[in-house]
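Of the protein chains in this complex, all but one are displayed in their positions.
On to subunit A.
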Amino acid sequence: MKKLLLALSLFAGLAQAEDVLHVYNWNNYIAPETVKRFEKECKCRVVQDYYGAMEEMLAKMSAGAKGYDIVVPTGFAIPPLVKQGMVSPLDKSKLPNFKNVNPSFLNTQFDKGNQYSVPYAFTTTLVGYNDKKIKELGLDTSSWAIIFDPKILTKIKGKVTVLDDSRELFAAALMYNGYSANSTNPAEWKKAAETIKQAKPYWAAFNTQSYIKELTVGNIWVAHGYSNDMFQANQDAKAAKRPFGIAYGLQKEGNTLSLDNMMVLKGAPRPDLAHRFINFMLDGKNSSELTNMIGSGNPNSAAAQFVQPDIKKISAVFPDAQAMKKLQQLNALEGKQLRDLNRLWTEVKTAK
């Protein structure tokens, strides 16, 4: 009898397994309650798989990974996916909620006319800081000068980390010098490299891995990093009942924007469910849940009303039109440009 029950339940499991959506997404990039609600609505199961870096996702895709329906790449990874024929065009007639997307995030250089991609969420790269210390010292964090100007840095020597990422750090230095974050002009790159070399002796480290913890503990007062991480650092500081918080804001010279997009893969087992999922995620309430969870930037105009008020007022989450103009997505560098930047990066990292 028991065996029969087991067989029956197995069979039931298989029958249920018919409707499965496979989502390949960034780690910790969807709210669990949103997934549950979608599963209930579509009477299907969502299977998630995660990546921690674009390189990882692109490598897996290039190696011929099959079976995923949806992938959520950052802007610069869209062209490689399109050019290598790994994604299929979206059927907009199945996406009535597409109208919710803030037009400022549409029609980007990576996918003109959004044939293949729909904005999902974003982060900005900015300066996060220990609010108490910075107030005590009377420093201004609204300019990149806080991490590049030696005159200001003398006051916070050894208490600053910058991202260990050539593109992001060079983008910040370029914008500080008044150039475009995507400049490929050798003279401008050289100027940016000089800026970095001058500031380097004052920094504690190039750090991409542990700056959240260092900020939360109070070892570091100023960090160049991603808005989501600063949000988490602040949550952690609150949870640990620290006498300070981690504040963050956009810089007046401009910031880089990493916009993540939903795409349907070519050969997706369930393109119908994939479109249904994308439309579901474009709903204001569903989209707001991720922002409420990790403080991610939200390109969905309909989501604003569902976002917690204290998060809504952070300019890095919902930038106003003025700030929006100064956000730039980084291009993918290719060939010689990549090698030249790489050379400069090695030079600034080994410089004394």
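The definition used in the following text is that a contact is a pair of C-beta atoms (placed from the backbone, for glycine too) under 8 Å apart; a residue touches a chain by one contact, two chains touch by 3 or more; residues count from 1.
Assume contacts and distances are computed from a predicted model.
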| item | value |
| --- | --- |
| Listed names "Polyamine transporter PotB", "Nonribosomal peptide synthetase MxaA", "sn-glycerol-3-phosphate transport system permease protein UgpA" or "Probable glycine dehydrogenase (decarboxylating) subunit 2", matching UniProt entry of the absent chain | "Polyamine transporter PotB" |
| Residue among A:140, A:194 or A:334 touching the omitted chain | A:334 |
| Contact partner of the left-out chain, one of A:200, A:285, A:312 or A:326 | A:200 |
| Subunit A residues touching the omitted chain (full complex) | 55, 58, 62, 80, 158, 164-166, 200-201, 203-206, 209-210, 214, 217-219, 332, 334-335, 338-339, 341-343, 345-347, 349-350, 352 |
